[in-house]
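Take this structure first; my questions come after.
The complex is shown incomplete by one protein chain, all other protein chains being positioned as in the whole.
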Amino acid sequence: MTWVNDPNPALVVLIVALLAPLVTVILGFWDTRNTAGAAVATTAAAFAAAVWGAWNGDASYSVVWSETWGIRFEIHLDGLASMYAVLATGIGLLIAVYASGYMPLHRHHTGKRRADDVRFFGFLLLFMAAMVGLVMSQDLILLFVFWDLTAIASYFLIGYDSEEEESRTAALMALLVTGVSAVGVLVGALLLWSEYRTFSLPLLFQSAEPSTTVTWAVSLILVGALAKSAQFPLHFWLPRAMAAPTPVSAYLHSAAMVAAGVFLIGRIYPLVSLDTRVLDALIVIGGASMVVGGLVALTRDVFKQVLAYSTISQYGYVVVMFGIGGEYGVAGATFYVIAHAIAKSALFMTAGAVTEATGSARLADVGGLWRRMPWLAVGSAMASAGLMALPFTIGFFKDELFFAGADGRGQLIQWFAVAGATLSFAYIARFWAGIFLGPRQGDVQPVPASLVIPVGVLGALTVLGGIWVEPFRWLAEQAARVSFGEELEINLAYHLDTRTENLMALSVYGLGAVVLLTGRWWHQPVERLVKIGNRIGPARGYALALYGMNRLSDSIHDFEVRDLRSRIATILIPSGALVLLAVIYSPTQDTFRFTSIESGDLPLLLMLGVAAASGVMVVIPQDHLRMALTLSGVGFSLAVVYALLGAPDVALVAVLIETIFTVVFIGILVLIPRPILRYERNLRAPRIRLGRDAIIAFIAGSVAFVVVWSALSRPSASTTVIGRHIEQSPLAHGYDVVTVILADFRGFDTMGEITVIAIAFVGILSLMRAGRLR
Amino acid sequence: MIVLPLGILWFGAVLLAILDGTRTKNALLAIGLLASALLATIWLGFDIVANGPRSMVIGGWEQGVGITLSVDTLGIIFATLSLTVLLAALVFETANRVRARVFPALVLFMGVGLTGLFFTGDVFNFYVFFEIAMISAYVLASYGETPRQFRAAFLFIVVNLLGSMLFLISIAAIYHITGRLDMAGIAAQIPLVAESPVLLIATLIFVAFSTKLGLFPFHFWLAPVYTGTRPSVAAILSGALANIGSYGLLRFGADLLPRELADGAPVLIVLGTVSIIYGAVQSVSRHSPSEVLAYSAIGQVGYIMIALAIGGEVGFFAVILYAVINGLNKGLLFLTVGLRGWLVGASFVVGAFSVAGVPPAAGFLGKISIFWAAIEDDAWSIVFLVFLGSALSFLYMFQLYQRRFWIAREDEVESSRLPQVIVTALAIGLLIVGLWPEPLLDITDHAVSGLLDSPAVGVSP
Amino acid sequence: MSDRTVTTTVLTQVAARILLIPIFVVAIGIMIKGYVDIGDGFSAGVIASLGVALQVMVFGPEELTRLPVIQRAPKGTFLGLLIALLTAFVPAVRGQPLMTHWPPAGEAAIHFGTVEFITAVAFDVGVFLVVFGFGVGVTATLARAQERKSSMAGLFSRPGDAGEAGERS
Partner (left out) sequence: MTLILSLAVAILFASGAYLMLKHDLVRLIVGMVLIGNAANLFIMAAALRIGDAPVYPIEDETSDPLVQAMTLTAIVISFAVSALVLALAYRVYIAHASVDMRELSLAEEEQADIDDTLDGEPEPMLDVDDSSIGESSPVGAADAGEAKTR
């Protein structure tokens, strides 16, 4: 058992993470009271495994998943994977603790049953497991599988309160945006395969060279990544997703869903950096997200909305940093994710706790709570300070790296960096101050400690990171090396000098304070701007597309054919068109031939004429009984035709069948009262319809005619088996070749034929014995 | 060995035609027979993958004189799929209580027809088995015995009979120009015949099978029939019977008439495109689940057509894979139609993810193979089209899912447990295929190489 | 009931009764001689069931309950199918291809007059039974439905037409 003695860290981390939802669901089914406890315990185990794995480092596991397609189940716990796995499990643990206090309250508000907790924790932990699997995947198809698994988990979590319409639309929107964009990831992977014949990322990194295909592939994958990271213009699903219970929002925004997007950029960064145009596009998209997210965050009143837009804005930073590229850019982006995840989840939990305590979710309705909820205030103050990039928090370094990176890319980017940081300073300060400072507002109820402790822990971590940054720096450095593809070092320290970064940071504090204090002047115009954006923005586009699609669907459904005759016509007419097309396409020379009519054929000719004439006679409106008799006339004249064609067997059977069919036909006609039969006959169809029917019938006839004539015009095949049939009949003890074919050579056909009769018999009996089958 | 599945089904069907199928013990007997036929098919499949196609001339005559039965991997795949769906529907109906004496017998008869036509190497024999399957389907469509089912059955018969007649005419024409009825002989003779009559014949065959599949514009019968019949019957029609269309197009198109298939590729692409868009857009605002699924089926046919038009290794691979997965999806989803309960919701959502092509449900394999075929063909418009279709499938499947399973209604009664468990088992099957796709991919690969090696190699003895 | 007694005369009744026997004889003859001359089990089945149909038309559906052969005919469909299936599948058990008839090709068969005993004849008997059962069964069902209809005339017709419903002879 070498496996037990020397376990593979990559596998251990993945298995423990995958077991978490499984164990939780099983224990939850057993007794629903177990659910929260099991969730906390299993996430703790997953976290422990992730930390252990990160410490042991660099393990990989690979096994063939599908030989035919060359897909491997290939995972690698490298620096990048370690960092995200630690984040996902660590924050997952705190979220689980928080949720164990939050969900009973939520249940109470929504009238859910305890059993629903199983669903909640199950999907929450599945989310975590999918994240862990995603970050370790080295095969693009495997990566796609985990990628969509996060989308599935988030879909059910966002739609957790499915009785609310708000939750339903939010879940659908999140699924549509992230699920459909994930197809981009898939197509990108297949494109890369078509160029390099492998799905394996390490192999791709080795062999990929700048080319149009690679650029296209990378762009398609990035569409998926950016949509998941809620970057403009596909950002609109994220604020809607706030309809989910708060622990979900906290997780979604910090370490799971949205982080998956930037993770993917980091994962395929060696391919991304092949084309500078892609990098420039990242800067533009990230920049737009920074501005849009920041402006909207400044105007929002609902806690979770402020935070949601702030996330869009702050992941905008990360994307911009990836776009800036280089050592600083990559390092900054990676480090930023850690700092942001810790602080942002704390703020979401704060929002949830405050709402539970006061019953209000708007900044306008609360204020001055620091006295009533001191621990929460302190914890979230530390987290806010982190996001505001104040010194002695981990957040200071994230901006430091950002500014350092921007420094290399010219003045414009520098100004932009300052502006973005200012916005984020302002909206975070507005958020915290709005809740905890100012005049006292709102009635506070005590909340369970489990809603406050995680905030405190995360706040403490934020400050700890500002003082002893080494563990975080190490994690980020390992990760950034993987993304960057070469050695890289992150140096983080406080410098008391006038280097550009410091000046930029100082100007951010100053400008941020100004923005905060001048709120009453800019608030109105910005709000108006946001409203306009809402009216013409991508969310509007999404809604219109959905609405339009439903309307379009309705209107083309009105054209759907609804009666039988048109349904038949829609088979005959297109067949006519296709046959016409085939006639035009194929060479017509020698296709149609006349063969001579010999004098011996005259009786045959006559009988064919009779058959065709009686066929036409049937069509003429008449009594049903007469119609049945004319129909049998067709059959009998065809029987004569068969006899003339040298087929007495067929003639005999045709006559017999025609007789018994007429008996059955009339037998059924007799069962239907005459007035009902006459009813139809007496209605005269409009002349136009008759004409149209005639045209359709003509088309049908022409189809038959063209195909039949062209086939008959072929000289009969020269090689055929009928000679053998005739020769061998005596061997089969028969002298009527047709009968021998029916009973011996092709007896299997007859076997099938009598089976058809038996089935028809069964059917007729059950149909005719009205009311009960047989 | 080759006759074992057919024999079990055929004798079983005759036996059950005499017994009263509403009795549980008889229905269980039918289930046992169907299951053993399925196992026999799978066993045969292992043998064929290992030792190559098997064939037998009935009556011991020389090939061409007698009917050739010949089984290759392609036939095995479709037979296994169809029998699986039939079995699921039969088990489901048994759990729900069978309402008609003849239901189990008819399901077995349909099994006879389908297995026979997948196993035969003779075009006229194909027609005969085709009619066995169709006539069982005609009777099954009226199962349930309300006016609605009678209407659906009538419509179904009329339209499909028209298709059958066109098919019959094309078979006679093939006989006239080649002098053969065995597929191997036809495949050998066809290239010697001038192009024009063959193209016309191929057109008729295409119309016949497209009508069966419900390709635009031959689809107008499909939605009312699938909504009008009982859920288990709709599952059979869309999951088992419709396979005739995909199999027939592969067998007649790729195997017997490759030249004509290549000629017709542009038409296939145009109709496939329209079908994908039309089916998907129609599904978006349909109300009843079976209607959404019916239109979705029309869209899925479009993918099969496009893959068929692309052809070659990747194209045919996509056709088979997509047909198999689509059959399983539709089988599962139609069975959930009348049911309520959380297990049903969970199973439905697995099916929905499968239709939308989201892993780990099996559907993503089909989506990958279609994209793959399009990319290898450098057909960017098709890549975009498939993308659009898959986006719309997200929309209609999940609008439906949310409407049905997320909005509580007062008149809801949870269905009994057993049918729920059955659909859950099917959903788990879809997940297993998605997570461990290699067996399916491998056998599909095998079938494709059988199709491509040389024309009709699968049908020569 | 009453219509029929009016429309069928004694003459037709007698004719129908007498015709039944030759019809059956012809049917059986066609079936057995099928291998030598035109006709086979299928034609025989149709002819025989037409004979029964004639009886039913003349004497009414209760006629069917009188003759045990006819009464059991519907079940005979499945018996026939079974016989045919056996001739098809039994060779497979012996390792031969399906439907390998006995005696094998070219070998002499046991003769009974000009009638040869070969398994192909058994197959033909199966076909006969299927078709005969079908014919009789369908005829009987139609006749019963007709009877039921005259006893509940007007039930399914349009409002106002009730009086007219059920006529037609």
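Per-chain numbering from 1; labels A, B and C assigned in written order.
The rule is short, and it goes like this: contacts are C-beta pairs under 8 Å (C-beta built on N, C-alpha and C of every residue); 3 or more make two chains touch, one makes a residue touch a chain.
All figures in this text were calculated on a predicted structure; none of them were measured in a lab.
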The chain left out of view makes contact with A, B, C
Out of A:Asn8, A:Ser60, A:Asn502 or A:Ser702, which is the one that touches the chain we can't see? A:Ser702
Of the residues A:Leu274, A:Ile453 or A:Leu546, which one touches the chain left out of the display? A:Leu546
Which of A:Val64, A:Ala115, A:Leu437 or A:Ala694 touches the missing chain? It is A:Ala694
Which of A:Phe29, A:Phe205, A:Trp468 or A:Tyr735 sits in contact with the chain that's absent? A:Tyr735
Residue, one of A:Lys304, A:His340, A:Lys398 or A:Arg481, that touches the chain absent here: A:Lys304
In terms of residues, what is the contact footprint of the unshown chain on chain C? 37-38, 42, 134, 138, 145, 156-158
State which residues belonging to chain B touch the missing partner chain. 124, 127-128, 131, 134-135, 138-139, 142, 146-148, 150-151, 153-154, 157-158, 161-162, 165, 168-169, 172-173, 175-176, 179, 181, 224, 227-228, 284-285, 287-289, 291, 399-400, 402-404, 407
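Following the convention adopted for this analysis, only the chains that are shown with their structure count from here on.
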Across all chain pairs, which one has the most C-beta contacts? A-B
Between chain B and chain C, tell me the centre distance in angstrom, where each centre is the average of that chain's C-alpha atoms. 36
Rounded to a whole Å, what is the gap between the Cα centroids of chain A and chain B? 25
Touching two or more other chains, which residues of chain A qualify? 728, 744, 747-748, 755, 758, 760
In chain C, residues with contacts to at least two other chains: 78, 81, 85, 98-99, 101, 105
So, in the complex, the side of chain B touching chain C is made of residues 3, 7, 10-11, 14, 17-18, 56-61, 66, 69
With touch defined as at the start, can you tell me which chain A residues reach chain B in the complex? 65-69, 141, 144-145, 148-149, 151-152, 159, 162-163, 168, 171-172, 175-176, 179-180, 182-183, 186-187, 190-191, 193-194, 546, 549-554, 556-557, 560-561, 564, 566-568, 570-572, 574-575, 578-579, 581-583, 585-588, 590-591, 703-704, 706-708, 710-714, 716-722, 724-725, 728, 744-749, 752-753, 755-756, 758-760, 762-763, 766-767, 771, 773-774
Contacts from chain B onto chain A in the complex sit at residues 10, 13-14, 17, 58-59, 61-62, 64-67, 69, 99-102, 105-106, 109, 112, 116, 124-125, 128-129, 131-132, 135-136, 138-139, 142, 145, 154-155, 158-159, 162-163, 166, 169-170, 172-173, 176-181, 185, 189, 193-197, 199-204, 206-207, 211, 217-218, 220-221, 223, 263, 267, 278, 281-286, 353, 356-360, 364, 367-368, 371-372, 375-376, 383, 387, 390-392, 394-395, 398-399, 402, 406-408, 437-438, 441-442, 444-445
